[in-house]
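Missing here is one protein chain; the remaining ones are kept as they sit in the complex.
By letter and in written order, the chains are A and B; residue numbering begins at 1 in each of them.
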Amino acid sequence: MRTRLLAFALVFALALVSLSLGQPAPTAFAQGGMMRTECKEDLTGKTITLHTFGDLSGPFAPITQPLAAGFADALKYYNANGGICGAAITLQQDDTAGRQEQTQSLYQRYRAFDPKPLMLLLYSSADAELLREQVADDEIPVFLFAGSTIGLYGEQADTPGWIFAGIPLYTDQFGAFCRWLGKAWTTDLGREGSPKVGHLSWEGAFGRSSETAETTAYCAAQGVEVVGGEYFLPTATDVTAQINNLVSKGANVLFTTSLASGTALIAKDLVTLGLEEEVLLSGVNWALDSSVGLLGQATFKPSGLPSTDNIYGIMPYIWWDEPTDGTKLVQEQFTANQRPLTARGISYLAGFGAIDTYIELITQTVNRVGYDNLSGAEVKKTFETFKYDALGGVFKYNFAENVRAQNSARIGRLTYARGADGMPIVVEVGGNKLLVPVVLPVTTEFETVPDLKPGGADVVN
Amino acid sequence: MDIFGQPGFAVLQGLITGVLTGGIYALIALGIVIINKASGVFNFAHGYMMLLGGLLFWTFFQNQQLAPIVAFALSGALLAILSTGVRYPATWTRGGRVAFISVAWAASGFILLQTDNLLLRAIVGTALGTALLGLLIERLTIRPLISQPLFTTVMMTLVVGEVLLGVTQLTWGSVERSLPIFATTNALGLPQAYPPIRIRDVLGGTVVIKTELLIAFGIAVAAFTGFVLFFRYTRLGLSMRATAENADLAQAVGLRVRAVLAVAWAIAGVLAALAATLHGSSTALAITLPGLALRVFPAVLLGGLESIGGAFVGGLVIGLAEKLGTVYFGSDVGEQLIPFVVLMIVLVVRPSGLFGEKRIERV
Partner (left out) sequence: MSANIRPSGVFDTTYTQEMRINRTRFDQILSAGFLGVILLLPLLSRSGPFGIDLVQPGFIGTVERIAILMIAVQGLNLLVGYTGQITLGQAAFMAVGAYSTAILMRGGVSFWVALPLASLFSGVVGLIFGLPSLRVKGFYLAMATLAAQFIIPWLLRNPLAPLTNGSSPLPVPRADLFGQEISGLSLYYVLIIACLLAMIVARNLIRTRTGRAFVSIRDNDVAAELLGINVFAYKLRAFFVCAVFAGLAGGLLAIEARSISPDRFDLRTSIELLAMLIIGGAGFSQAPIFGVSVLAILRETLIPGITPTLQEWLPRLLPFVDSVNINAAIAPLIFGVVIIAFLIIEPRGLAYRWEIFKISWKLRPFSY
């Protein structure tokens, strides 16, 4: 009996050894054809966790659920292709349901993890502003997928903290939009008179972030007048009154800091009021997303295209349909994991890019200080001079002491994919016919967005 | 032309939209009033019942495979429960009742399984599903609380809302869904909402009436009229009124009081689904829908807790106040403040509401 057991154990051990020998050696650079810093240390057998929480089930759900899918697929892909210098990446993820109380208690739990999180990935302005002081106390850097000025630089915009943003600040986005609008109004857009912008956004920290004294002054200097702002709850069902209020003040452009249903509702009510040609709809980067394009398909303009056709906005990244190595990789994984068309938006791309960025960030930190000295403070140091083209340039980061947010962008336009005959392409998903939303760049070059935080370089007095 | 400093057409627009949205508010208020009338429970969970009902409708309306089976099971369960409670005409024998139930089940099942008309299937399926939901809530959570203090029932309906929210999120997640029922098909073969009615050059501008909202308002008014007739002329409706008037007396004359309460909850469930569907058709179905019911609570109080007509008036008044408030003071004030200011005013000036019973004790 004993010999049999021994023999069995021996065979088992041999099998294990042969299995581990059969594993390919880690190749941690040039993952998926894109350049990445080469590892100085081999971390095979180790595990590094990425920590993230945010609203998966509240008002941000249409954006964040594909984000989670992006995380999952990217983890699968990168772990199969070397992880972080051979170390496996795991994900610790939680849901705040959009409740600040939940954010607070999750953070308390996360900060107590052993080992302490190297970095926290957040995607809500409100969460970032809430946790700003606390992450600084606990020395946990945050990579934020939102553009909150207070979160990044503090109330007086003079204390860059521990938070770094993956998209431009909403104030700067609005500034960049004004800069383009002032130039393009009579030329590219072929309009008459001068542009007058009204803010029409969600109530809350996120929605109210782009209408500031600095942006209004900057826009005025660009020949764009800001006529005022109206704010609606994410539960609102009708914004015709708000649109009428703004239009009666002279607005011929609406700028929205809202996402998914918020932007779609404005587009729809513009059509309802028959103002879809007269008033140009525009918004922050989230307004240019498939989630908006899909929700807008319940109402059509007289021209026959959905109400959400032709929304202008900020495009601080490369979109799915632009042929680059990065988008090719993401599209491959998207197809391989059989994700629905509805998830083909910015969040999936962002989720994928965030994992890629995290790998690079940790790799650079490990190269500098070694795995054993890895800590939040060291990751923050890496962040402060982090220059990286995530996914081969889909997201371009060049952080510096006073540049805590991604700061280059193009102007883009949300429209629908067309076939060779110029007619929109109709696809069928689960028995429903859908048009395919696409985001096209209007300006081809990435330009640095103006710095419009209080006291920023481009603030006009 | 200006009316109190605002362009006339904008005020007119606010009036029209206010009345039309008020119709949907009235339906929501009616659902709350019916339960309150029958059992004296104020249903704080109504918003969550709406959310679940609306999503149920969406499921039947979109899904072509799973839904009929689910619906068939639902209809069976519902009729089984109904068979124990509803008063049938006294002349019916047991066999007659069984036959009636079987025929009703078979008919609803047949509609659900056979019809290609998604709308019809969705209506039947949702009505059955939400009626069952109402019955379940009443049976599992409200009935055990008989003789408990008011605080307990208030808390219970609040918490039932939480559970419904959990169930909804588990099943449907929180992704927003559009519900194009009042729509035609456009050149691309996609559903397209009916074009809005535009009245040009009135009071210095164009006034727009959303067609979906107009249809929703029409249905809401029709449903309302239906219920008024139901309570006035049908046996079940009369027994519900009798129970509301005096439950002990009603029991003494042979009414099944408990069954009446159960039916009130079932009706409220159906009304919640109807309101959610109408609301969803003019915007979209989102997880934030229960917030809408909160804004209707003032309407219920304004109309009076037990008054069906009051629910209608209250709904319209709140709809109007919200939209006109938005025109004059902006939406921060209109939608977020005015309903609750109305609530405070009602409580201080006339707590029983416009048409409610005056039975507020002062000590």
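Simple rule for what comes next: contacts are C-beta pairs under 8 Å (C-beta built on N, C-alpha and C of every residue); 3 or more make two chains touch, one makes a residue touch a chain.
Computed from a prediction, not measured in an experiment: that's the story for all the values here.
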> For the chain left off this view, which of A:C39, A:A126 or A:I411 is in contact with it?
Replying inline: A:A126
> Of the residues B:M155, B:I199 or B:V221, which one touches the chain left out of the display?
Replying inline: B:M155
>> Need a quick check: the contact residues on chain B for the chain that isn't drawn.
In response: 42, 66, 141, 144-145, 148-152, 154-156, 158-163, 165-174, 294, 297-298, 301, 332-333, 336-337, 339-341, 343-344, 347-348, 351, 360-363
> Footprint of the hidden chain on chain A, which residues?
Replying inline: 56-58, 65, 68-69, 93-95, 97-102, 104-105, 108-109, 111-114, 126, 129-134, 137, 150, 154-155, 203-205, 207-209
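We take it that only the chains that are shown with their structure count from here on.
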> When the centre of a chain is set as the mean of its C-alpha atoms, what distance in Å lies between chain A and chain B?
Replying inline: 38
>> Under the stated contact criterion, what part of chain B meets chain A in this complex?
In response: 7, 10, 13-14, 17, 21, 62-64, 169, 173-176, 178, 180, 183, 186-193, 195-196, 198, 206, 208, 210, 213, 279, 282-284, 286-289, 291-292, 323, 326-327, 330-332, 334-336
> In the complex formed with chain B, which residues of chain A make contact?
Replying inline: 56-59, 61-62, 65, 203, 230-242, 244-245, 248, 260-261, 264-265, 268, 272-274, 295, 297-300, 302, 304, 342, 423-424, 426, 430-435
